[in-house]
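Read the structure below first, then the notes.
Here the complex is missing one protein chain, while the rest keep their positions.
By letter and in written order, the chains are A, B and C; residue numbering begins at 1 in each of them.
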Amino acid sequence: MIIQFKAPIQMDIVTGLQQKLAALPAQVFVIKNHLAAMGVKSFDFTTAEAAAIDSVSFDDPSYTLGSRQFQPEDTIIGLPHSIIGGDHFTMMAGPCSVESEEHVKRMAKVAKEGGATILRGGAFKPRTSPYSFQGLGEDGLRFLREAADENDMDMITEVMDDTHVQMVADYTDIFQIGARNMQNFSLLKEVGKTDVAVGLKRGMSATIDDLLNAAEYIASEGNQNIFLIERGIRTFDNKYTRNTFDLGAIPVLRKLTHYPIIADPSHAVGEWDLVTPMANAAVAAGAQGEIVEIHDDPEHALSDGPQALKPKTYLEMCREVYAIRKVMDSFKEVSHVNS
Amino acid sequence: MIIQFKAPIQMDIVTGLQQKLAALPAQVFVIKNHLAAMGVKSFDFTTAEAAAIDSVSFDDPSYTLGSRQFQPEDTIIGLPHSIIGGDHFTMMAGPCSVESEEHVKRMAKVAKEGGATILRGGAFKPRTSPYSFQGLGEDGLRFLREAADENDMDMITEVMDDTHVQMVADYTDIFQIGARNMQNFSLLKEVGKTDVAVGLKRGMSATIDDLLNAAEYIASEGNQNIFLIERGIRTFDNKYTRNTFDLGAIPVLRKLTHYPIIADPSHAVGEWDLVTPMANAAVAAGAQGEIVEIHDDPEHALSDGPQALKPKTYLEMCREVYAIRKVMDSFKEVSHVNS
Amino acid sequence: MIIQFKAPIQMDIVTGLQQKLAALPAQVFVIKNHLAAMGVKSFDFTTAEAAAIDSVSFDDPSYTLGSRQFQPEDTIIGLPHSIIGGDHFTMMAGPCSVESEEHVKRMAKVAKEGGATILRGGAFKPRTSPYSFQGLGEDGLRFLREAADENDMDMITEVMDDTHVQMVADYTDIFQIGARNMQNFSLLKEVGKTDVAVGLKRGMSATIDDLLNAAEYIASEGNQNIFLIERGIRTFDNKYTRNTFDLGAIPVLRKLTHYPIIADPSHAVGEWDLVTPMANAAVAAGAQGEIVEIHDDPEHALSDGPQALKPKTYLEMCREVYAIRKVMDSFKEVSHVNS
Partner (left out) sequence: MIIQFKAPIQMDIVTGLQQKLAALPAQVFVIKNHLAAMGVKSFDFTTAEAAAIDSVSFDDPSYTLGSRQFQPEDTIIGLPHSIIGGDHFTMMAGPCSVESEEHVKRMAKVAKEGGATILRGGAFKPRTSPYSFQGLGEDGLRFLREAADENDMDMITEVMDDTHVQMVADYTDIFQIGARNMQNFSLLKEVGKTDVAVGLKRGMSATIDDLLNAAEYIASEGNQNIFLIERGIRTFDNKYTRNTFDLGAIPVLRKLTHYPIIADPSHAVGEWDLVTPMANAAVAAGAQGEIVEIHDDPEHALSDGPQALKPKTYLEMCREVYAIRKVMDSFKEVSHVNS
C-alpha cells in the first residue's frame, strides 16, 4: 500500500498510521509525503486519517520504494563534482583495473579531458578464474582516490565483499555492485546501511524486475542514493559481442523507476570498435549517463583490454555522445499519449 | 577462395579459371573484378593466372558473396522513389496489415508526410494461430500498390509462400521475408531467382552468421538486391518488451557485410511508447533506415495494435530520428584504428 | 468454445449449431462427440441444444484441436509397421542424410536390428549454408523407401517445400517438418491437407505454445495424425552441446496435448557420446519414442557426423532405453494429485 498525504502533512496522523501498520506487522517507510506499507493489500482508515490522505493505492509492485508510484519525480544524486539523474547527463570513465598509481593518474586526465566527472577503476576484481589478476586491493583504492582528487573528480569502484564495505567507503564516492553480485543480498543490505551512492549493475540473466527488487534491498535499508547500470545480458548470440546490450531496458526502466539509468557499453559488447556506436545508441535511448573503459595500451591491460578505448577514440566517442545528447535535450518533452 | 583481378581484367584468364574451378567441382561466382569459388581452400595458379591476379584469400566466410572480403563497397539498391544503402537513410512506414483500400491509402499519406519513401503493409500475415486474421491476400497487394503509387512511394510486403513469389512480384518493389521464414530455404531460393529487392528479417533465434548465410541463399541464386532487418531476438526477458532489440548487431553487420542494415523497432519492442527511443537508438547505432508500423486507431487494428504509432507520434519520431541522423552524418568518418 | 455432446449424439442439433456458429462467423470443427468453435467466448443455447450438451467450456487455448480439453484421450497413429502414441514406444533411426542406395540399405538393417520400426533419412536437407550438401532429392526418397520396404519398416523424411508435398507423399509414411520450418505456415497448411502422418519438430526458439499453435495449422486443415518432436532449444550455453535439450517440455506437452511426444537426442546435443545419456533421460521423462541418427562411418558422413552413433553404440543405446522404458511401464499410473 502506498499513501500520499495531503499538504501540509499532519504528522500525528502519519505517526499513528505508522504504528498501526507496524503492528500488523508490516514494514513501513515514510519518505517526504509518501508512506509505503509493504504487503498491505487492504486497510480501514478512520475518518480523520481519510481526511489527511490525498490518495491510496494497493497495486504497488514488489519494488515499492523504487517505483514511480511511490516517488514520481526523478532521484537526483549530488556528489562533490557531479550530479546524476534527472535532466543531467554524467560521463564516467577510467581503466577496468587500477594497474598502478602512475597509470591511473594518467588515465584520469584523459577521462577528465573527455568530460567525465567520475573516475572508474577496479581495485577488487571479480574474475571468472581464481588464477587471473584479482586487483591491487586497498592500494588500488588509494591510487584511484588520489587520481580523482587531482582532477576534481568523484570516484566509483566495485565492492565485492560485505566485510570490505566500511573500508571501501573510506575512499569512494560511489560503490559499484557488479553484475555477478547483483543478487548477493548480504552485500546489498550492507551498502544499504551506508549513505554512500550505489551504482547497481544488472546481472547477466536478471530480468528488469529482478534488478528493481535488488535495488529494493539497498533502499529498504535506508540508502536511496541508487542508480542502475544496464551492461548487457547473456543470450545465444555471443560470437561478435560479449553480451547482448539490452537498450530497450533503458526506456522501460525510466518509466518504472525514479532511479537514474546509466549505460555501460564497454561490458555490453566487449569490443572497442563497437563501443562508440553503442554509447551513441544508449544516449539516444534515454540513458542519463555512460560508464566506459579506457586504456592507453589495451594490449597489455591487466583485464578486459579488447574493450578499452584508447584516448583519441574515447575523446571522439565523447564528442559524438554529447552531440546526440544535445539533440535529445531539444526533444525533452516526452509524451505518454499515443496521438 | 576469393580472387581479386588486376585492372584491366583479362577475360580469357577469368573464363579459364572459372572452367577449371567449376570442374573441381566448385560453385563459382564472378561479379565485377571478383571471383568467388565456394569451398576452395587451396589452388595452384599458372604463371599467367598469377600475373593477372591482384590478391587471393582463402579465409572467406561461408557467406562469401555477402562478405566485405568479396565486396568491400556498400551495396546500394535503387528503386523508383528510394535509395537504400551507403550513406542514404531510408524511412519505411505503414500499417502492420493492409486492412482496407481506404485505410491503407490514409496511412500512406501519413507515412509520406513523415518522410517515408517506402510503404509497408501485410497482405499475407504469418500469425502464430491459424484462427487469427490471415490478411486480405491479393486484394491487399492491390490496395497497397495503389496507395504507394498515389503517393509516389515504393512498396514492401511480405511473401510467405514460394508459389506466390511471381504473383507478389507483380505488385511489389521489395519482398519482405519474415523472421519465421528466415530459414525457409525454398522461399529464399525462389526470391533469389527474381531481380526484385529483398528485405530479409533476422529470425528470432538466428545468430548473425545464420542471417548472413540465409542472405547467401538469395545471393547465390543471382539476386544481390538484399538488405537485412534487425527486429529483435528472443531472450529470457520479455515482460516489458516483446523481444530484445539487438542493436549491437547493427555495427557488427555493417562491418561484416556490404548489404544495407535496416532497423525495425516496432517488432523489436512491441509497445508503442518504446518505439521512438529505440528508433533513435537504431539510427545512432548506424542503421541505414527504419521500418515502423503506424495506425490511426491501434485499439481496433487487425494485428499488432499495441506497437503501432498514431500519426502525430510517428511524425514526432521522424523528427527525432532525422535530427540524430544529421548528427551522425557530421561524424561520418569512422576510424577502424583504436588510437 | 468446446462443446461435449451427450451420447447418443443428436446429429440434427449438432448440424444446427454448426450452421449458427459458422454464420457468426467462426471456424467450427466437429470430431467424434466434440465441437470446437474457434474464438467464440459466449453463446446462448436453446433449451433443446442445452439438453443435448454434456459440457461447455470457453477457456480453450488457441491450440484448441490439439488440447486435452478438446480430446482428453491420447492420439494414436497407426502405420503399416508401427504404432505411435498412447502406451506404445516407437524407435526411429537412420542416417542424417540419405547418402547412397547401398548405404541407406545397410543403415536400415542396423536400425531394424536395434528395434526401430521407422527409418529416418533426409533427401532434402535444410543446411545453414547454400554451399553445403543439399541432399539427393527424389532419388534419396526412392532409396529410403526401398530400404524401409526391404526391412518391413515405415519411413519418415523431411519435406521443406510446399510444392514438394505431393511428390514426397508418394514415397513416405511420415512427413517430417524441420525446426527451421516450424512456422512456415504455407507448408504446415499444405501437409495439413493430406492424410499422411506428420512429425513436427520444435523450432529452436519456439515456446511450447508456439509449437502447439504450429500443430494447429496442420490440424485445422483436417490432418490430425500429428506427433511432436523435442530436439533442443537455443540458449546461451552451446560450447559442449549444440542446443539445450528441453526435457521438461516432455511432461509439459504430455499434459497439455493428446499428440504423441517423441525425443530427438541427436540434434539436441550434437555429440555422439551424449546421445545415449540423453536418450535415456528422454524415455525416463515420458517420451513416447525417440528418433536418432546412425552412421557406420561418421567421419565421412555428408552431414552431422559428430552426432551419429555407430552401429554397436546404437544397439547399446537401444538396450538401455528399452530397459528404462520397461521400468517406466511398471509405474504407468500417473497421479495428478500431490498427496
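Simple rule for what comes next: a contact is a pair of C-beta atoms (placed from the backbone, for glycine too) under 8 Å apart; a residue touches a chain by one contact, two chains touch by 3 or more.
This is a predicted model, so every value here is computed, not measured.
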item	value
Touched by the hidden chain, restricted to displayed chains	A, B, C
Residue, one of A:T90, A:N181, A:N225 or A:S303, that touches the chain absent here	A:N181
Options C:E150, C:D170 or C:D237, residue touching the unrepresented chain	C:D237
Hidden partner chain, touching residue among C:F5, C:F175 or C:W272	C:W272
Missing-partner contacts on chain C, residue numbers	205, 207-209, 233, 235-237, 239-241, 244-252, 255-256, 268-269, 272-274, 277-278, 280-286, 298, 309-313, 316, 319-320, 323-324, 327-328, 330-331, 335-336, 338-339
For chain B, residues in touch with the removed chain	234-236, 238
Residue ranges of chain A at the interface with the undisplayed chain	27, 38-39, 62-63, 126-131, 160-163, 180-181, 183-187, 189, 203-205, 209-210, 213, 216-217, 220, 233-234
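In the analysis below, only the chains that are shown with their structure count from here on.
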item	value
Chain centre separation (chain B, chain C; CA means) in Å	34
Centre-of-Cα separation between chain B and chain A, whole angstrom	37
Residues of chain A touching at least two other chains	235-236
